[in-house]
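Take a look at this one; I'll ask things after.
Shown here: the complex without one of its protein chains, the others still in place.
Labels A, B and C are assigned to the chains in the order they are written; within every chain, residues are numbered from 1.
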Amino acid sequence: MLYDAIVVGGGVIGSSVSYQLARRQKKVLVIDRGKTGQKASSAAAGMLGAQSELKGDDSLFQMARTSRAMFPSLAVELKELSGIDIGLQQKGLYKIASSKGEAESLQQLGRFQETAGEKAEWMDAGEMRQKEPALSDRFWGALYLPEDGQVDAPQLTKAYAASASALGADFLEHTDVTGFMEENGRVVGVRTGGGTYTGEAVIAAAGAWSASLLNHDRTIVETYPVKGECFSVQTERPLIAGTLFTKGCYIVPKAGNRLVIGATEQAGSFDESVTVEGLFQLMEKARDLLPSLQGAKIEHTWAGIRPQTKSGIPYVGPHPEKKGLWLATGHYRNGILLSAVTGTLVADQIEGKQVDPDWVTSGQSFITL
Amino acid sequence: MLYDAIVVGGGVIGSSVSYQLARRQKKVLVIDRGKTGQKASSAAAGMLGAQSELKGDDSLFQMARTSRAMFPSLAVELKELSGIDIGLQQKGLYKIASSKGEAESLQQLGRFQETAGEKAEWMDAGEMRQKEPALSDRFWGALYLPEDGQVDAPQLTKAYAASASALGADFLEHTDVTGFMEENGRVVGVRTGGGTYTGEAVIAAAGAWSASLLNHDRTIVETYPVKGECFSVQTERPLIAGTLFTKGCYIVPKAGNRLVIGATEQAGSFDESVTVEGLFQLMEKARDLLPSLQGAKIEHTWAGIRPQTKSGIPYVGPHPEKKGLWLATGHYRNGILLSAVTGTLVADQIEGKQVDPDWVTSGQSFITL
Amino acid sequence: MLYDAIVVGGGVIGSSVSYQLARRQKKVLVIDRGKTGQKASSAAAGMLGAQSELKGDDSLFQMARTSRAMFPSLAVELKELSGIDIGLQQKGLYKIASSKGEAESLQQLGRFQETAGEKAEWMDAGEMRQKEPALSDRFWGALYLPEDGQVDAPQLTKAYAASASALGADFLEHTDVTGFMEENGRVVGVRTGGGTYTGEAVIAAAGAWSASLLNHDRTIVETYPVKGECFSVQTERPLIAGTLFTKGCYIVPKAGNRLVIGATEQAGSFDESVTVEGLFQLMEKARDLLPSLQGAKIEHTWAGIRPQTKSGIPYVGPHPEKKGLWLATGHYRNGILLSAVTGTLVADQIEGKQVDPDWVTSGQSFITL
Partner (left out) sequence: MLYDAIVVGGGVIGSSVSYQLARRQKKVLVIDRGKTGQKASSAAAGMLGAQSELKGDDSLFQMARTSRAMFPSLAVELKELSGIDIGLQQKGLYKIASSKGEAESLQQLGRFQETAGEKAEWMDAGEMRQKEPALSDRFWGALYLPEDGQVDAPQLTKAYAASASALGADFLEHTDVTGFMEENGRVVGVRTGGGTYTGEAVIAAAGAWSASLLNHDRTIVETYPVKGECFSVQTERPLIAGTLFTKGCYIVPKAGNRLVIGATEQAGSFDESVTVEGLFQLMEKARDLLPSLQGAKIEHTWAGIRPQTKSGIPYVGPHPEKKGLWLATGHYRNGILLSAVTGTLVADQIEGKQVDPDWVTSGQSFITL
């Protein structure tokens, strides 16, 4: 069978790409070396932090804003197609200042974002604690970003994949892609442990494993893994309404009195274990933010491996040398947020549509051996 | 602290009762000997089978119809209060006939239900397979009940409990109630391993463990446990849209290409293990219904312990002898369906409101030693 | 069927008692309200700390020494009967001093234990770190107890139970005992949610739930639960050979480069959740002891509920008022260590054999309402 597109990687990016392609009547095959949606995509806390994560007036910020704005209608579409609720919450995010200096730079960030057309409100300690009384009283205030929301990350990936499947996409799990098939300098399919598959377009969306995937053919994409450890707790009562975000720690309130707390940053590790040190430091920061967290019951601990690029900008576009091969990886800790726009951006390019050239970012950081 | 009501049991019944009481500004304490929502409530497949499970023109059928009709607005309320989506689906249920005789009695049942104002449509084998092509061709037809839907049972219980909590109800888990406190012939609270709690009303909602609970005071409520084994699978594509229901086996489609298959019936057992025999028989029946189930991937196996009464009618009303003590148990395999009406019925009675006397069913089957 | 003995509780104490009775050709029934060996018994770290846990020259110390000495032959017997290896390790224990004052009192304890015929060796910081180089250098030294060993606690309970079963004992799980049957002032059996069972002797061995068990009959045994939180890690290399023991924290090395770290103490809680605060404090202490623990990978976190008595001495003997009823509970954090001697002590008494009267400790702390 000749597929219109073969997506390598069934995480949140690969699933979103396959969903957008399937919506356009493309015949899609998704290949995952394990189960779909089991890696970084299900480890994420699910923040839609367009304003909290991204600062400058650059193309990534534009992509992030565009992507965040897609979620309300996506939530409806995906629920319709898959029956899965992605848990979209739009209750805002507090970017908290722990020093006077930090307070000032957050205020400046707020003013910039307002200029850029976004909502951002500085709250001093008193105002902040009026809205979120469980917060510690040792902070200087917070930049409140009412439009940075969140989703349930594992459900989002399941919803993209189940919706793509409902629209006819095939999923092949537990299958290693060991290289690309080429004809006349063009990628025309993939080789796997269990045979070959041919497709008009091949999309590399293997997250932190994209470097290994492309390494097989001696095309080095300079991504590296960044491990992030997290934990979740159950509380008796809701402690917070909005998301709390500070240096090295965020606390995201979920349905049913759960909180997800993340995330450490350890570059270079593919090991999904949680270490004593990682959890200890995370707990220390989280207790500082939210003292009443002490009595909360620990639910799970886990880690995810996020794909980072040297430039800090994800690769979303054609491979710089190999025709027929597309890249959608390197989203670091913004994979959930950027998944929506990445799906449409890749699908648009494959269909030959005009896209914002600033958002196509595959040209840098490749070395062919 | 003097509670308005103490609910013993944090399953779907106890949680619904506590939610309805909390909505009416009552101060409620829920006591569970383990974690809330962990027993039969989370083991259920979540069918809202008002027409499929109940046949006669009796009060139980009236309760069931009333309860089913409450779910659409409940789903909205509970999502609002707790953020939890109860997964309500209203895609109908096929009650399948495996013999000519069964077909005839189902047709008769359908006519009766239409008379009673319900929708029910007989489909012959061809029509049935046109709507659900994955169904085996060896059946005679089915009674299609378009209004019997389903919910996600574990999420429903969580949503009741989290909503009650959001409205101020207290939850005390891991606590054994070892007896009732009485004053002047009236129940005024409970004794536990960790102290006593006083309340204006005490509601026994301990499911299959209600007999043990009441046994402590030598008041024997004649309920007995009926174990039900289940399993769930994941399929690549959706196999069915509606629920399939036949003797000894039902198959309920869930979001994300999951199917829940239940349930065996074994009276007298509190053992939540799944046996080789139970699972084997269930698989045999399910494969007969849906031959393509063969390739499905097994996700989980589990069992729940349902509380049955001698009369087959749940106890929902005042204890026949002890003032201040209310009963809400014995819902057998209709606990999810009847939870909605049971919650309001108990709350109404405690508030002294007029309720349909036919629905108050605590008077029978008690023996005081 | 008339049993020789009915043991209520299938934890390490109940299982040891049933094993000793079954070895003596008694027909035994063990009743557990859940699964056997699932509560405190499987939560324990498995230290055999006769010298580290117990200090004075009292009967409890004598029981503990006797019990510890039974393990080498028990290990062989249980492996023979059940095939289960209880993981007995006799590599000693370091009782670590964090201040000069602590060092002095440990030295004094060592001298006392030597007088009592036990081995105990004071090591200064240098000697200690020569034997255990991974230990932090901030401690004053340690009392080394070469004969305090350890077992794999979950395997020990399984081995007792499987050996009892191999010798003919019956196990009834998932069954609530709701009271005792009495005839002419003598306990002759138990009532359960699923019927009654008669036995010549009934042994209450329900751990922290013993108070609830006896409460049903308004005989208050003054035990209370003490929750202990633990975690385990995996390391790349063995970090320590012996067990480390200090105030509020012990670290027990297990086969396969695992370490079990325990335990917090929280009186009054039956909740088996691990809290943020409990885990945080435990990690803090463990990192102080063993700095290289930082890189270790977290395996599990859990909590167990230990039964404590007011006097601190377990109940092992006849019920003070009810003939036919025996007590074997209140072992607090020495249940694993004392299980061996408790099993023989109860079996001896039921057989009418002479036992050390100082070790029979059921006479105190009962109140009959």
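By our rule, a contact is a pair of C-beta atoms (placed from the backbone, for glycine too) under 8 Å apart; a residue touches a chain by one contact, two chains touch by 3 or more.
In this text the structure is predicted, and so the values were computed from the model without any measurement.
If you put the hidden chain back, the residue from A:T66, A:S212 or A:S292 that touches it is A:S212. Of the listed positions A:G117, A:G185 or A:G268, the one in contact with the omitted chain in the full complex is A:G268. For the options A:G101, A:G194 or A:G248, the residue in contact with the chain missing from this view is A:G194.
The chain omitted from view is touched by exactly one of C:D58, C:D137, C:E236 or C:E321, namely C:E236. Touch with the hidden chain on the side of chain C covers residues 82-85, 87, 89, 158-159, 162, 165-166, 171, 236-238, 254-257.
With the whole complex as reference, residues 173-176, 178-179, 191-194, 209, 211-212, 215-216, 225, 268-272 of chain A touch the missing chain. Although one chain is hidden here, its contacts on chain B can still be listed: residues 233-234, 271, 273-277, 279-280, 283-284, 286-287, 293-298, 301.
Everything that follows uses one rule, which is that only the chains that are shown with their structure count from here on.
When each chain is reduced to the average of its Cα atoms, A sits farthest from chain C. Distance from the chain A centre to the chain B centre is 38 Å, each centre being the mean of its Cα atoms. Chain contacts: chain C has residues 271 touching two or more partner chains.
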